[in-house]
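Just passing along the structure, written as structure tokens.
Of the protein chains in this complex, all but one are displayed in their positions.
Coming up: chain A.
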């Protein structure tokens, strides 16, 4: 029987996807379906949490420069 499951489709780079999969592996409470290398379906109510976690994770490794420092 065909099923329709409500969720949020996420499209991202494979690297980001692997972080999401890793975040999910703790409790398995985020991902509904792992579609392919660049697509995932996640629970609607977890999107904000996921973003926050992903942000935190990226902050650890990634810090771009301001393009122009101002002297005020």
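The definition used in the following text is that contacts are C-beta pairs under 8 Å (C-beta built on N, C-alpha and C of every residue); 3 or more make two chains touch, one makes a residue touch a chain; residues count from 1.
To be clear about the criterion, contacts and distances are computed from a predicted model.
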* Asked: Can you pick, from "RNA polymerase II transcription factor B subunit 2", "Small ribosomal subunit protein uS4m", "Alpha-1,3-glucosyltransferase" or "Elongator complex protein 6", the UniProt protein name of the chain not displayed?
  -> "RNA polymerase II transcription factor B subunit 2"
* Structure fact -> Logged for chain A, residues touching the omitted partner chain are 1-13, 16, 20, 32-33, 35-36, 39, 41, 44, 47, 51, 54-55, 58, 64, 66-68, 70, 72
